[in-house]
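Note that this is a trimmed complex: some chains were dropped, and none of the rest were shifted.
In this document, chain identifiers A and B correspond to the written order of the chains, with residue numbering beginning at 1 in each.
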Amino acid sequence: MQSDDGEDYHPSDGWRMRHHHLQKGQLWERICAEARQDAMMEPRLATFLHSVVLSHRSVEAAFSFLMAAKLADSMMLGPVQIMTIFREAYDNDPSILEAGLADLQAVIDRDPACSKYSQCLLYFKGFQAVQCYRVTHWLWRKGRKALALAIHSRVCQLFDVDIHPGARIGRGVMLDHATGIVIGETAVVGENVSMLHHVSLGGSGTGRGVRHPNIGHGVLLGAGVIVLGPVNLGAGSKVGAGSVVVSDIPEHCVAVGVPAKIIKCTSKGE
Amino acid sequence: MQSDDGEDYHPSDGWRMRHHHLQKGQLWERICAEARQDAMMEPRLATFLHSVVLSHRSVEAAFSFLMAAKLADSMMLGPVQIMTIFREAYDNDPSILEAGLADLQAVIDRDPACSKYSQCLLYFKGFQAVQCYRVTHWLWRKGRKALALAIHSRVCQLFDVDIHPGARIGRGVMLDHATGIVIGETAVVGENVSMLHHVSLGGSGTGRGVRHPNIGHGVLLGAGVIVLGPVNLGAGSKVGAGSVVVSDIPEHCVAVGVPAKIIKCTSKGE
């Protein structure tokens, strides 16, 4: 596909920095500029924007601070503990931040209701839940399952987005609206995937092996889509809202219905 | 339709005060009487009922106080700020309160599980989310989009009801149970509309113009209904639970299924 900026690119190829994407430093400058403007235009938000954005030195510092305030509770983990865990994750594994910045760019690229990076960073619970998942997944891989599950439960309660720390999720993912999304323990989600609220990537049966779906690059899952069991959704495929998918979908095909049936297949990028 | 009280009235005509509806002052007296009785019967709730209802002078003062306590967080907006914003909205635009009282009456008229005005006011997150929307929409129209989006994000997290501040919603609306409801930026919802939990009025495509549905007066949307794109649902139409609507529905017709098909059309009020 020839995209707007003349690049030969299709989301089903996987994540790639594109001409119009911002480098990390530029992106942080942009977020600060947006926050300064909002603070000036809306003094009621000035204290918030200063404490959450403008008093920090990097996007990962700001975001760790924000999540610390949101996820902390009086009983389980205090804000300093949460912030420390997030900072450790970002420091130890640079791919977490790289993926997070790709997710941020993905929302700007794909959501017509979002024109500001700061809006996504500060307010979108789908974006925030994915970043929390990235940290719990890091804990999970390091064998710190008890801590991963504790934070996961707090995220489920707060955002109503339930991504198991064991799932694997690529870069450039957008969870729009996000309420009610469930992604199971052995699910694999590729890069550039977009899913709307109430999407489930659920398990079938009670076997102990892989029991959840495998979602290819650039897939779009409409609101309320339920995908069940270890099925494959090929790169670039699309599933219409309210569909139930219980079998494979080939690359670049469109499926709809309960159960979902393929209604169209195209060459890549058509 | 000849209704119970002998009025010639149908919800698809739009909102109207009916014989059995309470005027603002009567309604506030009723709420106070209910709260006094509950406080007497259940002393564990007495402090709450006094601080949230009985110590106030009007329904809008009580409700602003309640929302201040619910929406405030330690970081973004404190309770005094929230309460001030709600009071400003109610003072500046009397149609916000008028619409809210119609919403309250709508729940009493239509929800068989709710017999007390105070129960709806204090406990129903669908009702509370709509009132928060009415305030964020007032901010949005005044160009205070940053503040509108900040409060909107807080409401989404708290109630899991996602009504974009830009949407337009008429009087006498009931959101029953309400979890997971999503109403997009350019959606228009008429008067006397009832929708159950998990209803989505979603966008199609990424165009910048009108990309969400237009819902007529008196429409009923069952649990889990997804309406996608700039389609029209005529006044008095009904959509069965779990349906996906991607094309227009004429007035007073009933549609069900994935995708929804019209199964019946009637004269108004049959």
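Criterion: a residue touches a chain if its C-beta (ideal position, glycine included) is under 8 Å from a C-beta of that chain, and two chains touch if they have at least 3 such contacts.
Treat the numbers as computed from the prediction; the structure is a model and nothing was measured.
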{"item": "Whole-complex copies, counting every chain including the 2 in place", "value": "3"}
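Convention: only the chains that are shown with their structure count from here on.
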{"item": "Chain centre separation in whole Å, for chain B relative to chain A (CA means)", "value": "30"}
{"item": "Touching residues (chain side chain A, partner chain B) in the complex", "value": "38, 41-42, 44-45, 48, 51-52, 66, 69, 110, 112-113, 119, 122-125, 158-160, 177, 179-180, 196-198, 222-224, 240-243, 256-258"}
{"item": "Parts of chain B lying in touch with chain A, wherever the complex brings them together", "value": "73-77, 81, 85, 144, 146-147, 149-150, 152-153, 156-157, 160, 162, 164, 179-180, 182, 184-185, 198, 200, 202-203, 206-208, 211, 224, 226, 228, 242-244, 258-259"}
